[in-house]
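A single protein chain has been omitted from the complex, and every remaining protein chain is retained in its original position.
As written, the chains take the letters A and B, and residue 1 is the first residue of each chain.
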Amino acid sequence: MSIHTIGVIIKDWLIGLLAGWGVPVELSRLLIEVLTWAVGAALCIIAIMLAALVFIYLERKVSGYIQSRLGPTRCGPVGILQSFVDVIKLLLKEDIVPAEADRVLHTIGPILFLAVSALAYVVVPWDEGGTVAGKVDAGVGVLFMAAVGSMGLIGIVVGGWGSNNKWSLLGAIRGAAQMVSYEIPMLLALMCVVLQAETLSLAGIVEDQKGSIIAWNFLRPWMWLPVVLFLISGVAEINRTPFDIPEAESELVSGFHTEYTGMKFALFFLAEYGNLLLVALIFSVLFLGGWLSPFGYPDPLRLPGIIWLLAKSLLIVLIVMWVRWTLPRLRVDQLMGLAWKLMIPAGFVALGVMCAVIMLGWA
Amino acid sequence: MALEYGPVAVLLTFGVALGVAAMVTAWLLRPSDPYAAKQAVYECGMEPIGPAWSQFYARYYLIALVFVVFDVEAIFLFPWAAVFKQLSAATAMGAVPLVEVAVFIVILLIGLAYAWRKGDLEWTR
Partner (left out) sequence: MNEANVGTTDQLIVNMGPQHPSTHGVLRVALTLDGERVVSADPDIGYLHSSMEKIAERLDYRQYISYTDRFDYLGAMCNEWVFVRAVERLAGIEVTPRCEHIRLLMAELNRLASHLLYFGAMGIDTGATTVFLYCFRERELILDLFEWVSGQRLLYNFLRVGGLRNDLPDGWVEQCHAAMDALASRVDEYDTLLSENRIFIARTRGIGAITAEEALAYGFSGPCLRGCGVPYDLRRVDGYSLYPELDFEVCVEEGGDCLSRHMVRSRELRESIKIVRQVLARLPEGEVNVPVPRRLKVEPGEVYERIESPRGELGCYLVSDGSDKPWRMHWRAPSFYNLAPLDRLCRGHWMADMVAVIASTDIVLGDVDR
């Protein structure tokens, strides 16, 4: 039973209930629609918060094992409560704003970053028919995701500039240049998938891969270049090593969030891990068949699609973490060179290959 | 039509609300003991030399210009991408949809090559 069916059942029941109280059907439909949005939005927010809590713990454990350490062990069994304890610590931390900083910008920076990073979640197809804003997705899903995804840099720039700190400023400038540049190879990779699936809807892209694992995009040879491009630019968009130059703690102390403490810092962190989950989710949707089971459609194991989606995303997250704890950091000019001189031309090559494949009728 | 974007508005509100709520909660719980040294701008333990808000050389504005071109291009291409298979399958059209877009992309690529040649893709400073 998919999320969608459960939703329909609950909706019908609620309409019946309201009708029983004498509420006009039209009004109750609208009310329930708004309620659905609220529930969906709340679930997305909870997903981001959980992602942050789980991924921070996971990151510390994974990095621990990669570096032959143990990672957190003290809070709860195998340190599982570490993230919760961290949240409490950050809540109780004093909020220090530099006297010369722009208080308003300094405060709205993290809020903006978080709110924007949450936005793209509305078009994620969690399950069959399980997109929060299904109609938006059906129309312009991919475009919406891409447009909203790069808005996060406004939060970074606002926060970095508002701090009146030179390290923050340098970090913000780097962040802006980087996120803008890697947007393009990402769009080109997305375009290849759109060409394949003939739809701008993320849910539609999953539908297009319906079937067992052999029907998924990542096994089509002409998708290999887009897979690589998307993964690299995805890692760059979320500012993780080897592309973490906006933070670059050994150069810029802490980059754009040098002057942030307590909850404001936590919000940046939350949003970063929210973005990590988002990139993993989108990658799974585009190339790994989203909520589809690897054993075919309908799923012979009868597991809810969201489980498959999360499992695939977790795999991607682990790969991204593995990369982070292995590679050194690129320099700012090398990073830009990689985007403009290698990835963007490669993106056009991938697009050309995709067109050729379609013209030849292989797709 | 506008109603379709309802969930987006709701999620945006929730996102902002989460941020505000977290800050308000923290504001209620946390200590507050600011003094001059604590509120100084962090510059590795020294007094900052001059403000950060200067006429600073921001390389990314050139990159941003090139970016805008490609971003707009992507907006134009996505609708085409969504129907290209269909168009190319219609035998009457032949290679027309491909050629048309190829012309568009090639013009952009010439722009990229020009910017490259001019050294505007280098992060010079």
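Here is the rule we use: contacts are C-beta pairs under 8 Å (C-beta built on N, C-alpha and C of every residue); 3 or more make two chains touch, one makes a residue touch a chain.
All figures in this text were calculated on a predicted structure; none of them were measured in a lab.
Engineer: One chain isn't shown here. Among A:242, A:274, A:304 or A:347, which residue touches it?
Structural biologist: A:242
Engineer: Can you say which of A:77, A:221, A:328 or A:361 touches the chain missing from this structure?
Structural biologist: In the complete complex, the chain left out is touched by residue A:328.
Engineer: Residues of chain B in contact with the chain that isn't shown?
Structural biologist: Residue positions of chain B that touch the missing chain: 43-46, 48-50, 52, 54-59, 118-120, 123-125.
Engineer: In the whole complex, what residues of chain A lie against the chain that is missing from view?
Structural biologist: Touching the chain left out of view, chain A contributes residues 63, 66-69, 166-167, 170, 174, 241-242, 244-245, 248-251, 253, 325-334.
The rule is short, and it goes like this: only the chains that are shown with their structure count from here on.
Engineer: Rounded to the nearest whole Å, what is the centre-to-centre distance of chain A and chain B, using the mean of the C-alpha atoms as each centre?
Structural biologist: 15
Engineer: For the complex, give me every residue of chain A touching chain B.
Structural biologist: Contact set of chain A toward chain B: 33-34, 37-38, 40-42, 44-45, 49, 90-101, 107, 110-111, 114-119, 121-122, 132-133, 135-136, 139, 142-143, 146, 161, 163-169, 173, 176-177, 180-181, 183-184, 187-188, 191, 194-195, 198-200, 253, 258-259, 262-264, 266-267, 332-333, 336-337, 340-341, 344, 348, 351, 355, 358-359, 361, 363.
Engineer: Under the definition above, what is the set of chain B residues touching chain A in their complex?
Structural biologist: 3-8, 10-16, 18-20, 22-23, 25-27, 29-34, 36, 38-44, 48, 51-53, 56, 58-60, 63-64, 66-67, 70-71, 74-75, 77-79, 81-86, 88-89, 95, 98, 101, 105, 109, 112, 116, 121-123
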